[in-house]
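The full complex has more chains than appear here; those shown keep their coordinates.
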Amino acid sequence: MATPRIRTEIQVMFFDTDCAGVVHNIAYLRFIEVARTLLGQQIGMGLDDMSRTKEYPVVVRTEIDYQRPATLGDTLIVDGWLDSFSQAKFWCAFELRRRGDDTLLVKSRQSLALVRMPEGRPVRLPAVWRDEYSELATVGR
Amino acid sequence: MATPRIRTEIQVMFFDTDCAGVVHNIAYLRFIEVARTLLGQQIGMGLDDMSRTKEYPVVVRTEIDYQRPATLGDTLIVDGWLDSFSQAKFWCAFELRRRGDDTLLVKSRQSLALVRMPEGRPVRLPAVWRDEYSELATVGR
C-alpha cells in the first residue's frame, strides 16, 4: 500500500508572525499539528477515532529545522507523511514550502507513541501496519 | 473585607509580538489569564481548589480595550480585581500598564460562571462571598 501522505495549505496570519517581521518559530508547530491531524485520519488515528478508542498519539520528540523565513501573506504548502514505525512508536515527517516560489522553508520530524487515556498507558501500534506499510517498518522499539 | 486584588508583572516576549512591531491583541488575553489565575487563588478558586472541587470558573464574556501598544522588552504591570458578583456570575477587571512610564495600555473586564465538571452544570457562587465581599454584590443572575 502507498505511504500515508497528506498535503494541506495554510495562510500565514498576523498572529503567526513576530516583531522580527517573520513567522515565529513556534507557529510552525501549529501548522505541523494541523498536517499531523490530517495524516492521523489516514492511519486510523483521526480525532473521531481517538475519542472512540481513547487511544491518543502523543508526541515524544520533535526535530525542526528552520531554513528560510515565511512572512505575512505567504501561503504555505505543508506535506506530511508517515516516515517509519516500530512496535511502539512512529515517525512523521513534514516539509513546509512557500506557495509560488516553492522554497523549502521548514523541515520537521516528529516521533509519536500511542497512549491509552486516562491511564497514560502505552499501546502497541496496530498490527495491520506491518502488512499495509511494510516498507516503513523498523525493528526495535 | 478588602476587595480581592492582585498585581503581577509580565515581560513581553518575542512570541507575544506580531509583524506590526507591537504586542498582538490575542497575547493580552494570556496576560489576563495569568492575572486571573492569581486572583482565583485569593477567592478560593485556585488551580488546586479546582482539581479538588471539580468546580471551574468559566469565562462567559470578555471585553477588552486596546488603548496603547506594548512592544518587545516592555514589562507590563497587570492589576486585577474582583469587580462585582451575583448569585451565579462574577466580573473581574484588569488594567495593564507599562512599567516605567505607567501608561495605561489595556483595560479588560471578564464575566465568569462557576461550573462543575465534567457535567458542565452551573454552580452557585460561595454563599460566604455575600458576607466577605458585600460591597461587590449585585442583584440578579
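Order of writing sets the labels: A and B. Residues in every chain begin at 1.
The criterion applied here is as follows: a residue touches a chain if its C-beta (ideal position, glycine included) is under 8 Å from a C-beta of that chain, and two chains touch if they have at least 3 such contacts.
The structure displayed is predicted, hence computed values, not measured ones.
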Handout entry: Subunit number of the complete homomer, 2 shown here
Key = 4
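We adopt the following convention: only the chains that are shown with their structure count from here on.
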Handout entry: Complex contact set, residues of chain A against chain B
Key = 14-15, 17-22, 24, 26, 71-72
